[in-house]
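A short write-up of the structure that comes next.
Note that one protein chain of the assembly has been removed; the remaining protein chains are unaltered in position.
== subunit A ==
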Amino acid sequence: GKNEYDLLVVGGGSGGLACAKEAAQFGKKVAVLDYVQPSPQGTRWGLGGTCVNVGCIPKKLMHQAALLGSALKDAQHYGWNIAQPVHHTWSVMAQAVQNYVKSLNWGHRVQLQDKKVKYFNMKGSFSDPHTIRGLTAAGKETVITAENIVIATGGRPKYPMHIAGALEYGITSDDLFWLKESPGRTLTPFVFNVSLECAGFLTGIGLDTTVMMRSIPLRGFDQQMASLVTEHMESYGTKFLKRCFPTRVEKLENNRLQVTWKNTDLDTEESDSFDTVMWAVGRAPDTQSLNLERVGVKTNPETGKIIVDASEATSVPHIYAIGDITEGRPELTPTAIAAGKLLAQRLFGQSSELMDYDNVPTTVFTPLEYGCVGLSEETAMQCYGSDNIEVYHAYYKPLEFTVAERDAAQCYMKMVCLREGEQRVLGLHFIGPNAGEVIQGFALGIKCGATYPQLMKTVGIHPTCAEEITKLHITKRSGLDATVTGC
């Protein structure tokens, strides 16, 4: 029989919506299924996926709230008279952020309507390679058939199920941004950047925050930069419990939570009470209810992620996957969006351009931001050998920190280049204010094959932090002091 739709996208997040809207541009009949399974704590949200509702957007806004707290302190040095005490009200911020997110949900619905993409608020699962069974919250069923199906269901935060009380009493990032009341004294046992970011802004708005980590922070990122980031957070006021892992969570009479953990350094068991425990132990792909086995879509048995080739195709013809759910891809909104658009262009627009996942820039929005593109120093050393790479680096002080009397000990940047030949830039790492803004343009340069001499020929813009990148000249190899001095 004839399929109802040319394209059915399961998952209305960054990747899914981008793909659907792009396909609609080609005059195709497109439908999007989006459904949010409430979190164990009961939190739910509208169309737009993780980024819009419980990811990038609310995270950056709350990060901004924390930055504004620092700005208030700086402002006094710059002559602004603000009567003390200054305090922060969670509910005002949360309300404002939630309202903005809701406006985005609305905006997405309007956009889909404008582009004539059919939207179903339903949970989808496969019946056969061209058929999806959609189920509403009320249990009403709809059967949808499509020529092509794109799976873009993303991921959800994991709970450490082996820890007693974790599920009942803990929350995750899915819940944090939707809390109506302040989380209070918070513990985040963590592994990944989202939670460092959360711990950062919670500290910034004045909450007593502790990060617990078993081993290294920001696994997968350049480790020197990761330590500088956490060092800064420590001096900023976030507490760290290093080389510890939680063993159980219990509820106290006053509704607070008692967390017990093992300190692997001292080999002791310790315990303390908190208002909130926010788990950030990783995200798991949302594939369980999709019924992938029914149609034979292969997933990685360890991670549960869908295996795709360079064209985003799964093991089943006409079924594709993009975004956080795919194996081996960066879990970032812009890559999902780009992959989604290119996929639609290949399916319906006669394009053959594949997604380039190399040199994807990213930024961790901790109180002192970390932006990077390309290889970490360790990876570069591994790939090319330490004799074949040169690392230029510098400690600098943002001009705005001077009058504000702010410590810039962790404001640092480094460029990893090939040592021979034209000295191509392999990786660029920057810690400082507005790291995302700084790195973006350089990411472009790296895509154009930027070399160290080319960056040195670029004249700096003065006074900015970014200009220091064009002045990097001290190598790690030289052992010289890498502190930037005056103009």
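Please note the rule applied: a contact is a pair of C-beta atoms (placed from the backbone, for glycine too) under 8 Å apart; a residue touches a chain by one contact, two chains touch by 3 or more; residues count from 1.
Note that contacts and distances are computed from a predicted model.
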Omitted chain, identified by the protein name its UniProt record gives, among "40S ribosomal protein S24", "Transcription initiation factor TFIID subunit 5", "Thioredoxin reductase 1, cytoplasmic" or "Prolactin 2": "Thioredoxin reductase 1, cytoplasmic"
Residue among A:T89, A:S273 or A:N300 that touches the chain left out of view: A:T89
Option touching the unshown chain, where A:D356, A:D387, A:E420 or A:D481 are the choices: A:D356
Where the unshown chain meets subunit A, residue by residue: 51, 56-57, 60-61, 64-65, 68-69, 71-72, 74-75, 77-83, 86-94, 96-97, 100, 205, 332-335, 338, 356, 359-363, 371, 399-400, 402-403, 434, 436-445, 447-451, 454-455, 457-467, 469-470, 485-487
